[in-house]
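First the structure, which I've put down as structure tokens, then a few questions once you've had a look.
Only a single protein chain was left out; the remaining protein chains are all shown in position.
In order of appearance the chains are A, B and C, and numbering begins at 1 in each one.
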Amino acid sequence: MSGNSWSRAEIAERLAQDIPDGAYMNLGIGLPTLVSNYLPSDREIILHTENGMLGMGPEASAGHIDPDLINAGKIPVTELPGASYFHHGDSFGMMRGGHLDVCVLGAFQVSQTGDLANWSTGAPDAIPAVGGAMDLAIGAKSVYVMMELASKSGVSKLVDVCTYPVTGIGCVTRLYTDRAIFDLGPAGATVIELVGDTTVDELRELTGLTLHTSNERL
Amino acid sequence: MSGNSWSRAEIAERLAQDIPDGAYMNLGIGLPTLVSNYLPSDREIILHTENGMLGMGPEASAGHIDPDLINAGKIPVTELPGASYFHHGDSFGMMRGGHLDVCVLGAFQVSQTGDLANWSTGAPDAIPAVGGAMDLAIGAKSVYVMMELASKSGVSKLVDVCTYPVTGIGCVTRLYTDRAIFDLGPAGATVIELVGDTTVDELRELTGLTLHTSNERL
Amino acid sequence: MISKISESAAAALADIADGSTIMIGGFGLAGQPVQLIDALLEQGASDLTVVSNNAGNGDTGLAALIGSKRVKKIICSFPRQVDSYIFDALYRAGEIELELVPQGNLAERIRAAGAGIGAFFTPTGFGTTLAEGKETRVINGRDYVLEHPIFADFALISAYRADRLGNLTYRKTSRNFGPIMASAAAVSVAQVDRIVPLGDLDPEAVVTPGIFVNRVVETGDRFEKEEWADVR
Partner (left out) sequence: MISKISESAAAALADIADGSTIMIGGFGLAGQPVQLIDALLEQGASDLTVVSNNAGNGDTGLAALIGSKRVKKIICSFPRQVDSYIFDALYRAGEIELELVPQGNLAERIRAAGAGIGAFFTPTGFGTTLAEGKETRVINGRDYVLEHPIFADFALISAYRADRLGNLTYRKTSRNFGPIMASAAAVSVAQVDRIVPLGDLDPEAVVTPGIFVNRVVETGDRFEKEEWADVR
């Protein structure tokens, strides 16, 4: 931690602490994959990759690459004891049916009621592509997003209403950022943990949102 | 054949001649299972049992009974090379999706347009039970029924409109009876083969139906 | 370390509450979770809704559970059998509710619950008394009936091998309802002949991934038992 904000690795490390022993988890492509570096060694957490596998191990090392064994980001990975394979119909049924405990995603924007925007910037000339983003958004008992709270130009990515095209409605349950952790829900965002000297008032100013606080923890 | 009618075995034997090499077939419980005794030895026909198997072999002999290997009638059976197992969701999906070539069923009544009644007599005090009857009725590219044309009291079981509760609407494509073979469809029943000296007029009198004839074959 | 292994069938079912919906696997004796059903009988929960293909045979197992009047409703495809006299009597007396569902619709409704499908259009049953009152629709010229998922609080199933993560394999036609019921229940309990060390199951041949299984109970090899010899 530097001052009152976390690095991406620190966000991932903090999020990892909240994954309970025995959890089934899917880590979205990109930033969320960092979480796998920080899973507590005394917990057994089973990774799902939506292209059809439970029990995914670490990225494959050079010389041990199996082209039939890749993750959803098309990176060669490994298989742990107790793994299993299944087809896309079953794999996405597993997600849609709410069997995963946690799914961790990145985002362009998250609304205070848990709407997620992470699949399209809405740019008119962009080639559209969605992949499993909308399935992942509704694909777990808990959907966590990790992101920096503000864009590089200082604009809050936790918003009242998403301006980017949404990926899912009311689907994000918790938001991990470099400045604070929030629970999201129909009543809006609740600050549940502050990073360093960050204050709720600073967050209110940055986000422009009311922001509830969790008295028990702040 | 005795005179102008076939025995049940003869109906089964005749029906078996119409199953092409390479066909995937489901034989309903009861009368239809007779068909398996008459499949031409120069054809390879693969039997499906809806409780979750393709490549079902003959009934198991005493001393070779495996309690985990039964057919839809709960009779112990055997496994042929090239068999496969699957769960009920997949097995009924296979049927519903129209992948079987032929399904052979028994019936209380069949209407001239192919409605099937074979699951309930509609008796008010009967314990209802349907099993896979309604799934089988719509569960193949061709649904064949085999039955005696008339009940023991001489009433035609090929009817204008079923009086028993129906199992499926317009689902039976061909009817094999002791007196004749019929194609069924939206335009009604067409006699395509007569048993012995049976005449179409006799069939018209028995059934009370118009009955088309197939000029090519009669 | 994850271990889904329960000490006994009784321990695995201890928290079934009155009023629960219980799926029970099996088609005939194949895949029937005999020890789990017996444990449920012992456990005492009442006011149950049971989802199972049949409604019990003779006077043991599911038939005994029904006979104890602890099942208020059964959702099944084929209750009537030559020896289903316990169910038959209660049904005729109006003491048990029956929801009769075509076997494939039963399977697909269970599968839909596990796969997060809100409802689906099926051709099976259209135009029959079992579809009376249900929404219908013509799609591409074919008639369909709208059916909804069936969820359960517990699924009791039987499999062949398990590991401590709850990965399951089955044997032959005993697979039947196990995989889909395991996916449709809040708590899935599997009895298995043997629990094997992690890594012994071929990942390509696992039929029910452990994510669908909460508890496994080892009940021993079944094939030395004399009683199987004359099963028909």
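General observations
We adopt the following convention: contacts are C-beta pairs under 8 Å (C-beta built on N, C-alpha and C of every residue); 3 or more make two chains touch, one makes a residue touch a chain.
If you're wondering where the values come from, they're calculated on a predicted model, not measured in any experiment.
Looking at the complete complex, one finds that the omitted chain is in touch with A, B, C.
Contact with the chain not shown here comes from a single listed residue; of C:92, C:142 or C:194, that residue is C:142. When the omitted chain is restored, the residue from B:63, B:82 or B:186 that touches it is B:82. Taking the complete complex into account, A:89 is the one of A:30, A:58 or A:89 that touches the chain left out. One chain is missing from the display, and on subunit A it is touched by residues 49-53, 65-71, 74-76, 79, 85-89, 91-93, 95-96, 115, 120, 125-135, 137-139, 165-169. One chain is missing from the display, and on subunit C it is touched by residues 108, 112, 115-123, 137, 139-140, 142, 144, 148, 169-172, 202-205, 207.
Taking the complete complex into account, residues 21-22, 24, 44, 46, 48, 54-55, 79, 81-86, 93-100, 138 of subunit B touch the chain not shown.
Here, only the chains that are shown with their structure count from here on.
The chains in contact with subunit B and with subunit C alike: there are none.
Central chain by Cα centroid: C, whose mean Cα position is closest to the mean of all protein Cα atoms. Subunit B and subunit C have centres, each the mean of its CA atoms, that are 29 Å apart.
Measuring from the averaged C-alpha position of subunit A to that of subunit B gives a distance of 54 Å.
Among all residues of subunit A, none touch two or more other chains. In subunit C, the residues that touch at least two other chains are 111.
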